[in-house]
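Quick one: the structure is below, and I'll ask about it shortly.
One protein chain is absent from this view; the other protein chains keep their places.
Our next item is chain A:
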Amino acid sequence: MSAPNKSYDPVEVEALKPEEIERLRDEAIAAFAAATGLDALHEAKVAHTGDRSPLALANREIGALPPAAKAAAGKLVGAARGAVNKALAERRVALEAERDARVLVEEAVDVTLPYDRAPRGGRHPLTTFAERLMDVFTAMGYSVAEGPEVEAEWLNFDALNMGPDHPARSTQDTFFLKDADSVVLRTHTSGVQIRSLLAAAEPPVYVICPGRVFRSDELDATHTPVFNQVELLAVDEGLTMADLKGTLDHMVASLFGEGISTRLRPNYFPFTEPSAEMDMVCFVCRGESVGNPDRPCRTCSSEGWIELGGCGMVNPRVLVACGIDPNKYSGFAFGFGIERMLMFRHNVEDMRDIVEGDVRFTLPFGMEI
């Protein structure tokens, strides 16, 4: 062995003996195989394929050979180097795979560690439930109308055919304002219906009016002085009670599932004539608990029906008060309390839980209902 770039030297030419080249090759391959890690492999690589490695020197010496020997020697050394590089590459792949496997094992974590770092919030079910109702009706083409919570009596009562001496007016448990004349906390959202009729130059008017209303009841498990209502008003040419029934049926099917329908029972409200109380088929037992003591239903008290609220055909007097010709137009309306519907739809047992703002009540309802 000698330094490169020396002039022709017959002694050194002996280094290109095939046996010698094969030995160098085998030594290199053995060294790679013996390397247990990527660092060791790197050292072996430098030793056996580096610029000063025997095979590199041998390669350089080819140039010093007599022309006749060059081809054979080149082939010999080239084959050896090829085998060495291949062995090196294979060993590297193997060692890298080993290393990766080890690192991934080392980096493993317990993914069952609890991660409640950013506690989520939630929207109030009264809000989301009202939104759901609005979505049902906006999909049908209705708009959502809103109005003030402190309302003029004319809009809350008089225009709704509840004159100052109407017996129904005294049964509404109204909150009156101090030192005020004819201004109250609205007892229903019907004032918004009147506002909608006044705002429309001419029917059709199709609106749904959600909002907070007030009745001077004490808070208990089933009553609250402040609650939410949704009322609907449709005024157009040729509207009928059958349309009212169909609209109610569509609503309960949307909210409680296919096959749930409503029934109407005669009742009295000053602002509708004819008037009705509306019930829906119990969505839990679908009426199967009736007369079936083995399968009682808590949701409907085994009545088969759940009371929803009041409805009817808009009293023509209401249309007159809004300047709408009752001979040309008719309408229907209904209203119900959202709290009550929320209670039976989601098994809420105590009204107080709805109004007290305990986060444990609200969180399970999430963002939509």
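Just so it is clear, a contact is a pair of C-beta atoms (placed from the backbone, for glycine too) under 8 Å apart; a residue touches a chain by one contact, two chains touch by 3 or more; residues count from 1.
Just so we're on the same page, contacts and distances are computed from a predicted model.
*Asks:* Could you check which of "histidine kinase", "Carbon-monoxide dehydrogenase medium subunit", "Glycolate oxidase" or "Phenylalanine--tRNA ligase beta subunit" matches the UniProt name for the chain that's left out?
*Replies:* Answer from the record: the omitted chain is "Phenylalanine--tRNA ligase beta subunit".
*Asks:* Among A:Ala68, A:Val111 or A:Val359, exactly one should touch the missing chain; which is it?
*Replies:* Counting the whole complex, the residue in contact with the absent chain is A:Val359.
*Asks:* For the full complex, which residue in A:His42, A:Arg60, A:Arg92 or A:Arg263 touches the chain that was left out?
*Replies:* A:Arg263
*Asks:* Among A:Ser275, A:Ser289 or A:Ser302, exactly one should touch the missing chain; which is it?
*Replies:* Per the contact definition at the top, the residue touching the missing chain is A:Ser275.
*Asks:* If the missing chain were put back, which residues of chain A would it touch?
*Replies:* 113-124, 126-127, 131, 134, 138, 140-144, 146, 148-155, 158-159, 161, 163-168, 170-171, 175-183, 185, 198, 204, 206, 212, 216, 218-219, 225-226, 228, 234, 236, 238-243, 245-247, 249-250, 261, 263-268, 270, 273-277, 313, 315-317, 320-324, 330, 355-360, 362-363, 367
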